[in-house]
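Comments concern the structure below.
As you look at this complex, bear in mind that one protein chain is not there, while each of the others sits in place.
Chains: A, B and C, in written order; residue numbering restarts at 1 for each.
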Amino acid sequence: MDYIKEFSESDRFAKLLGIELLEVSKGYAKAKMKIRDIHLNSVNTVHGGAIFTLADYTFAIAANSHEKISVALNVNISFLKAVSEGTLFSEAKEMSINPKIATYNIEISNEKGELISTFHGMAYRKDKFLK
Amino acid sequence: MDYIKEFSESDRFAKLLGIELLEVSKGYAKAKMKIRDIHLNSVNTVHGGAIFTLADYTFAIAANSHEKISVALNVNISFLKAVSEGTLFSEAKEMSINPKIATYNIEISNEKGELISTFHGMAYRKDKFLK
Amino acid sequence: MDYIKEFSESDRFAKLLGIELLEVSKGYAKAKMKIRDIHLNSVNTVHGGAIFTLADYTFAIAANSHEKISVALNVNISFLKAVSEGTLFSEAKEMSINPKIATYNIEISNEKGELISTFHGMAYRKDKFLK
Partner (left out) sequence: MDYIKEFSESDRFAKLLGIELLEVSKGYAKAKMKIRDIHLNSVNTVHGGAIFTLADYTFAIAANSHEKISVALNVNISFLKAVSEGTLFSEAKEMSINPKIATYNIEISNEKGELISTFHGMAYRKDKFLK
């Protein structure tokens, strides 16, 4: 899946945050983000926006793994546990797919395996292709 | 509301993205973010994570404007229109508040007033205070 | 909008709950439901499913007011206040619309004007028409 590597490489916002792709297959993606000072909010925990971005990145990779261009329509995210240090992992799994709509469950956990956040994304599948 | 200025100043992730607070009052906040190359994703539009962060920032300011420390429990975000340049604005309004739970509707629009995204956040209000 | 009347009349589940349409225009709908014993849950308050149904009914009417058949993709609902008696009102307003996707904000309140629940719905617009 070379086009996915390219797809991932050109994501400047994910790069800014230090997100690294670990694994990808059809409808699946896993990534990590080492927590740094830049990710922190006013109360010294990882910003909801940084957690969202890590999850959204795996959502985008998983949704675009079928080569059809997919864009996010809607996301629901729950914040379960605040975290300040260590490494975050995000894993996206496809729940459903039809010609126009696909949905994904994403779990964000830390290096101890504690669940930090859950993310449910719905994507719209365009009639255009990535390559 | 000097403590809100301090609260906002110490948000390193919002700073990284170039988010600026425009207005704050009890249960209300408005902010802007000039779109830059760092905000873009693989298809050259503003990353969902950057839009989320701008909205989440105003959600946090509005929720913490009552001085009680408030943390995000859940967010639902809809992406209505892709955008690549210009300035994004986010406006957070309080929908409901009780001793433990408060909810906010946030609208993200561009400088032409087009609606880019809607964000609905639920916060848990702790028994601790910001100052 | 006679086809909307017909559309509403044929909704057997809404009828079972006693939901009445009060008003409809392009992208807008308002309805009410008098609380009865059948709507109650185990703790003697109106069941989340009954509140959801009232809101969903106005969501469907508003989304189908443009004559194109629209189906719900995703809903986010927040429960703000428990209620046991009186009458519930639901008002749906269109937030965005494009050829394929439309979104709606719905507010459910009681006869005192207290906000009971907020509901955010996203609909998929088919290439078929209601009449």
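Before moving on, here are some points about what is shown:
Following the convention adopted for this analysis, contacts are C-beta pairs under 8 Å (C-beta built on N, C-alpha and C of every residue); 3 or more make two chains touch, one makes a residue touch a chain.
Because the structure is a prediction, the values reported are computed rather than measured.
Contact with the chain that does not appear here is found for just one residue of C:Asp2, C:Asp37 or C:Asp127, C:Asp37. Panel shows chain B; residues 73-74, 76, 100-101, 122, 124 of it touch the chain omitted from the view.
Those residues of chain A that touch the chain absent from the view are 76, 78, 80-81, 95-96, 98, 101, 103, 105, 115, 118, 120, 122.
Residues of chain C that touch the chain left out of the display are 7-8, 10-14, 16-17, 37-43, 47-50, 52-53, 56-57, 60, 69, 71-79, 82.
Keep in mind that, in the parts below, only the chains that are shown with their structure count from here on.
Rounded to a whole number, the gap between the C-alpha centres of chain A and chain C is 32 angstrom.
The mean-CA centres of chain A and chain B are about 20 angstrom from one another, to the nearest whole unit.
Taken residue by residue, chain B touches two or more other chains at 76, 78, whereas all remaining positions touch fewer.
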